[in-house]
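Pasting in a structure now, in C-alpha cells, and then I'll have a few things to ask.
Heads up, one of the protein chains got dropped from this complex, but the rest are sitting where they should.
Note that the chains take the letters A and B in the order they are written out, and that residue 1 is the start of every chain.
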Amino acid sequence: MKILLGTFRKDDEEYYIVQEDGVISIEMDPQDMYIANYSLAKSRDLIVVPEKSVKNGEGVFDFRYGPVTSGIGEAGVYHLYTYGERILSVEIDLSYKHRDIVKRMIGLDPEHGLKMAENICGNFAFSHSFAFSMAVESGVGKIIDSKSQRLRIIALELERIYNHLYVISQLAQAAAQKVFASHMSYLFEESLRLNKAFSGSRYLKNFNKIGGIKDFDDGKIQNLKTNIQKIVNDFRDLYDRSLVSGNFLDRLYSTTVLKVQDAVNFGITGPTLRAAGAKEDLRYEDKRYDDLKVPIRNDGDALSRMEVRAEEIFESERIILKECEKFNLDVEKSNDSNKGIGYAESPTGTIVYKVDVKNSILSDLYIVTPSFWGFNGLVNSLTGNVFTDFQFGVESFGINFADAAL
Amino acid sequence: MIFAYIALLLYTLGIVLSFKRENSYILSAIGSVFATIAGIVGTFYPFELGRIGLLPHVYMSMGVTHTSGIFMTVAAIAWIAISIYSIDYGKFYSKDMGVWLNLSILGMMIILMAKDGLTFITGWEIMTASSYLLILKHKGSFKEAFEFLAFGELSTVGLIIAFASLFLKNGNFSFTQNSGTVLFLIASTFAFIVKMGIFPFHTWLIGAHAKAPSNVSALLSAPLTLMGVYGIFMALSIMPDLHLYNFEWWGLLAVAFGAMSAFWGALQAVATKQLKALPAYSTIENNGMILAAIGISLIAAGDPSLTILSEFAITTALLLVISHTFSKSLLFLSVGHAKEALDEDNIDDLRGAWSSVGRIPALGILLSGLSFSAFPPLIGFVGEWALLESFFQSYKFQSLAARLVTTFSGIFIALAIGMAAFSMIKLAGYTALGYDHGKKAKKMRSIFMRISESFLMVLVLGFGIFAPFVVRYFGYSQFTSGLFGVPSPFLMISSIPIFGVVSPTFFAIVASVLFLFPLAFYLARRHGVRRVNSWNGGLPLEKNEYFSAPAYSAILEIVLKKIYITREKHLNGEAHIEVVDIVNVFYDALKKSVLKVESVLSSTLMNGNINAYVAYIFAIFVVIFLIAG
C-alpha cells in the first residue's frame, strides 16, 4: 500500500514523497492512492486535531495536560476533552517546541547543516544524520566506502536498540512494574555507555560526517560484539519473564488500538505500522541487509507495538553481529536513484530529507519526521480510551515533541 | 399549655392576615417560637389540651407527651428558621404562599399533639394538602406535585386501615397504652415509611424537592419527613408490651429497609447533577439510617439483657433526627439562596457562591455538607457515630437471623456514609467553594435569609459540641459519663459496661487550642507570605478547563455501571453520561399499565352507546331496590 509522507514544491510543480513496500519514491501525481493525509502534509499544522472532534455536552470540559508536567516530560500540551474518565477527543499542541530549525538550516554549509540535523531530536540524532548525509551525498553523486557504510548500519541499529529499550522501560514504569523497569533502565544506561565506547558520544552525535566516517579504530569492534550480546541476552531474559506477567500484559492488551488502514491514512510508518499488520520497512528492500526478518503483528494495540519492538531488538543484534563479522568485506551496491533525497528507518519510522545544495550551501530543505504523523495517529487512537490508558498510548507510539515540531 | 394555644392562634392569624406577605411569615415565626417553648415544657411536664366528644366513647383530643415534646421542639426550631427565611424569600412568590405555609405548619403541629386517630388524620391531611399547594407555587411542577399528593394519599390509606383496626379492637381511636394490634402496626408503619421516603417508595421525594420553592423544599424535607419518624415512635409506643411479644421480625425488616434506603439514597446522590435532587436523596439516606436505628432498638427490646442497647438505639434515632432536621434545613435554605441569586439549576453552574452570592450562604452550604459527611464535632458526626456504635453492638444479638441481617445492613450503612461524604464534597465543593467565573448575583434583600442561615449554623455547631447535654435533655443521662481527663458529663458512651466513647465537646476544645499555634505563627509571619495562582501546568486555567461537577462523579458512575445503568451517549459532536434510578423505571411501567387499563375500561364503559347507558340506569334501580329491601 502507498503511504504519503510529505509534499514539496519545486519549480512550480508539486511533488509527493511516497513510500511503498520499503521503497521511497518521488511522484508527481500518485495513482491509485487515497490521499487521506494530503491536507495535513501540506499544512504541517502544529495543532494536531482529530477527524471527529467531540467538545460539547453536559459536564464536558478540556483537561489540559501540559505544557509543564512531569508526566510527559517534554514541552507540549495535550487537550483531553472528557466528561469524566473517558477521553472523548484529543488535541495536541506541538508549538511549544517549535524551534524553526528548517529556516535556520537554509544558508548553512552541509557540515553545519549536519550538526543542526542531529540537534532536531537527540534520540534520533543518528537517523537524522544518516538521512541528511545520504541526501547530500546523492545530490553531489559521492560514493561512500564500504567501511563507512558498515559503520553507519551498525550505528543505526545501535540507536534502534537503545530507543526500543527506552520505550519498553517507560511502558514498564507506567504499568508500575517497578522491578522490571529498574532492570530495563540499567540496560538502557548500559547501551548508552556502549554507544560512547563505540562512537565517542552517548547519542552517536558527531560520528557521521558528509562523505563517510573517518578515523575509526577497528579495535572497538571486538568490544562492541561482547557488550551488545551481554545487553541483548539480559534483555531476552527480562522480556521472557515480562510476557508471563498477566498484570503487565493486561494494561497493554487492546489499549489505544490503531488499525492498519487508519495508520496508512495518517502516513504512519515504523513499528506502529508493523504492529497494525503492514509489512513496511525501509531496510527490507535494501540490498545491504540480507535475510531481514520484519516482525509483524495484527492487533495494533500497545502490546503489539511492544512485541514488535522487542523482536526488532533481537533482529538489530543479529544485524550488528553480522556486520562485525563482515567488517572488512565490500558492501553490495544499493540501487538508489533519487538525487537529493535521503532516508532512514529511525526507531519510530521513516525519516526523509530532501536537500538542494547550490554553491556548497543548503538552498532548499524539506524534512519528513515520523513523530509528526505519529501524533496524528495518536489523537485518533486515544479516543474512547480512559485516563489510565493515556500513558500507555503515548509511550507505546515512541514519538517525541522535538521531532514533530522541528 | 398556654404556649400551645398562643402558637395555634398565631398560625391562624398568619393565615388570615396574609394580604401583606411579610405579616404572615412574621406571625408564623413568632408562633413557632411559642411552639418551641410548648415543646420544651411538654418534654418535662406533659400536658393535655382538652377533648371534643364526637360519638359515645369517641373523642378528639390533643396534648403533648415526652416524646412528642422532643419532636415538637426540633420541628418548631426548623419552622422558625424557615419562616424567618421566607420573610425575604416569599417576595418571589404570590401572596397565598403565606397562607399555605401557615396552614401546613398548623397541620404538622396538630399531628404532633394528636392523642387519637381522628385528630392525627386531620392534621395529616391538612399538612399534605397545603404542601401540595405549596409545591405548585413553583412553575411547571404539576407532575411532581401530583406524584407527591398520590404518595401522600397512599400513606393516608395506610393510616385509615391502621386506625380502623384500632377501632375494631378498642371501640375508639385513642392512643392509649396497649391499644395497638399487629395490623395497626403494619399498616401504620407502611404509611409512615412512605412519608419518610424509604426505598422503594422514595421517588416522589426527588421530584417534590427539586421542583419546589426552596423554603418549601426545606419544609418538606426536614419537618415533613419528621412526621413519619414521629408516627413510628407513636405507633410503637401504643403496642402491647414489647418485652412479652416478639417483634423481632419488625425490627429486622426495619433494619433491612433502612439500610437499603440509606445505601440507595447515597448511591443516587453521588450521580445526580441537579442542584436540589442531591439533598433530596440525602434525605432518603438519613431517614433510612433513622429507620435502621429504630429497628435495632426493637430487636434489642426483645431480649431483657439488652435493654441498654435498645435505649442507646433510640438515642441514636433521636440524634439522627436532630442532625437531619437542622442540617437539611440549612442545606436547602442556603442552596435556595444561592440558586435564587444566580438563577441556575445545576451544581456545575452555581460555582463560587462564596464570592458572588455571599459568605453566609456559602458557609451554610459548607457546614451542612460537612455535617452530613460526619465531620467532627458537628451534630451529623455525633449521629453517625452513634449509628455505627449501635450496629457494632449487634454482636450481642442472640438469634442468627438478627446477626446476619444486621451485619449485612451494617455493610450497606458504612457504604452509604462513605458515598454521602463523596456527594456532599461534590455539592459543597462546587457551589460554595469553586471559582465564580465572574458571575453576578441578583440584587435582593437577604438580611432575614442570612439571619435564618446563621441561626441554623449556630445550632448545627452548638448541638454537635454540646451533644452530651442534648442526650441528657432527651432523658438518657446514663449515656453520658466521664473518663480519664474528660470530666463527667462531657463524654458520650454507647453502652454500660463501656463499649465506645466520644466527646465532641472536648474534641472542639482540643482542636481550638491546637489551632492557636498555626494562627499565632501565621499572624507573626504574615508579611513573608507569597500569593501565587494555582499550579496548572504553567499556564492559567481557561474557563472551559475547569474540572466539571459531572466529571467528579463520573468515575463511580462508570465503575458501577450495572447499578446505575450508565449510558455514555455520543451524538453529533456532543457527549454526556446518563444514569437512571431503577425504581423510577418500575413506577413508569406501573403508570403506563394503569393508564392503559383505565383507557380500556373507560372506553368500554362510556362507549357512547345509548343502550349501554339505559342498561346502567336500569342496573342502578335494581341495586337500590335490593338494598332498600
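Please note the rule applied: contacts are C-beta pairs under 8 Å (C-beta built on N, C-alpha and C of every residue); 3 or more make two chains touch, one makes a residue touch a chain.
Going forward, contacts and distances are computed from a predicted model.
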Protein name as given in UniProt for the chain not displayed, "ABC transporter ATP-binding protein", "histidine kinase", "ABC-type sugar transport system ATPase subunit" or "NADH:ubiquinone oxidoreductase": "NADH:ubiquinone oxidoreductase"
Hidden-chain contact residue, picked from the options B:157, B:444, B:539 or B:612: B:539
Among A:55, A:202 or A:220, the residue in touch with the chain that has been omitted: A:202
On chain A, residues whose C-beta touches the chain left out of the figure: 67-68, 70-71, 73-75, 95-99, 115, 119-123, 125, 166, 179, 182-183, 185-186, 188-190, 192, 202-203, 237, 240-241, 400-403
Positions on chain B contacted by the hidden chain, ascending: 532-533, 535, 537-539
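Following the convention adopted for this analysis, only the chains that are shown with their structure count from here on.
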Where chain A and chain B are represented by their mean Cα positions, the distance between them in whole Å: 63
Touch list for chain A against partner chain B, complex: 52-69, 77, 82-86, 88, 386
Of chain B, residues touching chain A in the complex: 273, 348, 536-539, 541-542, 544-555, 557-558, 568, 570, 573-577
